[in-house]
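Here is the structure we will look at.
Heads up, one of the protein chains got dropped from this complex, but the rest are sitting where they should.
As written, the chain order gives the labels A, B and C, with residue 1 at the start of each chain.
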Amino acid sequence: MPDTDTSAMQLTTDQASDAARSAARSAASSSVRRSSPTGTPFTRVLGIATLISMALLVLFGLFLSPEDVVQGESVRILYIHVGTVWVAYVAFGVTALASLAFLWKRTTSLTWDRIAGASAEVGVLFMALTLFAGAIWGRLSWGKFWVWDARVTTTAFLFITYIGYLAVRGLGGSHQQRGRRSAVVALLAVLEIPLVHFSVKLWRGLHQDGSVSDTTKVKLHDLMLFSLFISLIAFTLLFVWLVMHRQRVLAMQDALEDKGLDFALEQRRSEAGL
Amino acid sequence: METVVHLSNAVAVLGQFPVLAGASLTVERGEIVLLQGPNGAGKTSLLRLFAGLMPLARGEGNVLGFDLRTNREAVRKRVGLLGHANGLYSDLTVTENVRFWGATIGASESEVGAAMTRMGLAQRLKDVQVAKLSAGQKRRTALACLIARRAELWLLDEPHAGLDAAGRDELDATLREATAAGATIVVASHELERAGALATRLVEVVGGQVRESQVAPDGDNRSQAAG
Amino acid sequence: MFRIARLIAAKDLRIELRSRVVTNQVLPFAMIVMVMFAFALKTDEVVEKVAPGLVWLATLFSLLILVQRAFAIETADGATEAMRAAGVDPAGIFLGKALALAAQLAVLEILLLILAVVLYNSKLHAGGVVLLVTTLLAATIGLALVGTLYGGLAAGVRGRETLLPLLLLPVVAPVLIGATRATEAALGTSGAVVSDGWPWLGLLGVFVALFSVGGTLAFGPLIEE
Partner (left out) sequence: MSAAVVAMEDVGFILATYIATFVGSVALAAYYLRRGRRLAAQLPPEDKPWG
């Protein structure tokens, strides 16, 4: 995988060089592309762990694990598919919980709102990857990219629903308004998910029996189980790393807008000539 | 005297722009305060803030005893705002509009009728669709809706705009009656001659702040004459 | 809350009776959609089979337009802001607008069903009438509630014409599925029997319960500044 290796290299250098961060800031525009202002020692360790586990995933997923008796080589896609779909659902769960925390008066804080937004954004990416991996796996196993299975269809609906959620976040207004509005939309979405899933299941159920659940009942080799396990670990680590960085980027964005307000206030006051 | 509005160092934001940049103002019961100042100075925002429509970004604010930071929704029931828009439904008639807005606070049929009579809408215009009215007639209808609401604090944004001479006289008389009955009024207007004669106090708004306030030249005796 | 809801529903329906936007514009739109479906599907047998689904799809497209219209009335001259300024209970606004929307949708659906009988050769029969009416009622209320909720959110923001379908269509999927199946059962499409339809009404019922409670609570925060 030469492609991923070079990108991985860049990530490591980004995280590894911690030195001279203030100097980097002053000369940010020039050649200094090394230190990451959204990184901390913790995220650097996390990043390295992510890269290692991803490398292990490639090693086990593509080379060490055996091919499946029934599905042959295509089982290797599962190591991607299971990890990404897991992260996507966890991400939307985190969005819901953070939205709840934002709306609850005793814990309300814009940090929760930003975590909700960051998590949803990462979740949307992983949902796209899941749908892609799932389609390819379906093509190899059943000969077609798409099957109207309840789980698959619900996932596609979720994907669109959270794109809508991100659109609501981008509507503008004050940070508080953004937080309140998007938190309500996120909670409505969470209430809606089981209903969509249930209705799609009923809809398919009357015509044919579950398709995915049957074909996934493969007898799993120990190494395959281990690969799946690595997949879950690797993608969870990646998720945490991404959300932490995104949350910090969003915090800086909000802070910058507040700074802009201070500056605008100065300007506005000088209008009055006081 | 009882304080109706108290604002100190209020900052309010629209989008990312600070429409109010540290405004401080106190209004007592029974006053008619005229806000004046150039376009974009923050007059409209000041009125919307008093009406509990805008969140207070910084500073303190209190209207009719309600804290604007924590309880601005509670202010709304007791405040009447006439904004730039009239808030009328163009497919409904004048009477239907006034009746609808009156009904939102439970005004009786006779109060609705009185409000329409007050603004000279009870005769020829009462069954005309709002879409067919002139700008001035729409403004009269909006004022009638406001009168029917019997607010304690009246917030008027350019109420004279579009009104003819008769309409202005009716408006001014209405405002004096309202203050006599215990209401407080804050008006934003460019028409200093008109509104200045009515006001008990002039307040200049510039750059999102209240620059100074002064008692209107002959404001005191006017309010007493009305009372 | 219910007094305000009645007031607002009456106002919206009176405006509709005056302006006739639904009868003169939305209804013809829904009809042409029904005709276009037949063009796309070509053979009579296919059209007959999928007729219930087409009726509900046409209803969904019309719903998008009706919701836009319902909130265009409010935003045209700042009435939304005036309502907020007047301290009108948002739960009352929500229920009132949903009620008026439901009444308009119901008229539209009945006409579309009649059109399905004419164009798609759907057959009404006595045994299915109770199921059909109940389905119509539940689906209409559900669509009106959820349409009002997301319509209120989208009203007055930039890009509302495109945001509303993006938010609304994924959410109404259970109604499309449930109402279509129940209608198939009521009409006996492709040999379906009436008793098949009732379980789907449970789904519609849950949907209505969810959004009547959720919407009443959520509408205020969604429209507040």
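FYI, a residue touches a chain if its C-beta (ideal position, glycine included) is under 8 Å from a C-beta of that chain, and two chains touch if they have at least 3 such contacts.
Keep in mind the model is a prediction, meaning the values are calculated, not measured.
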In the full complex, displayed partners of the excluded chain: A
Given A:R44, A:R248 or A:R268, the one touching the chain that is not displayed: A:R248
Hidden partner interface residues of chain A, rising order: 1, 3-4, 7-8, 10-11, 14, 21-22, 25, 28-29, 33, 36-38, 40, 54, 58, 61-62, 72-74, 76-77, 80-81, 84, 122, 125, 128-129, 132-133, 136-137, 139-140, 238, 241-242, 245-246, 248-249, 251-253, 255-256, 259
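Keep this in mind: only the chains that are shown with their structure count from here on.
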Arrangement of touching chains [line / ring / star / complete / other]: complete
Distance-maximising chain from chain C - centres being C-alpha averages: B
Distance-to-centre winner among chains (Cα means, whole assembly as reference): C
Whole-Å gap separating chain A and chain B, where each centre is the average of the chain's CA atoms: 50
Chain A and chain C: spacing of chain centres that average the CA atoms, whole Å: 34
Distance from chain C to chain B - Cα centre to Cα centre, in angstrom: 39
Of all residues in chain B, the ones touching two or more other chains: 55
Chain C, residues touching no fewer than two other chains: 225
Contacting residues of chain C [partner chain A, same complex]: 149, 153, 157-158, 163, 166-167, 170-171, 173-174, 177-178, 181, 196, 199-200, 203, 206-207, 210, 214, 218, 221-222, 224-225
Complex contact set, residues of chain A against chain B: 172-174, 176-177, 257, 260-261, 264-265, 268-274
Interface residues, chain C side, partner chain B - complex: 4, 7, 11, 14-15, 18-19, 73, 76-79, 81-88, 225
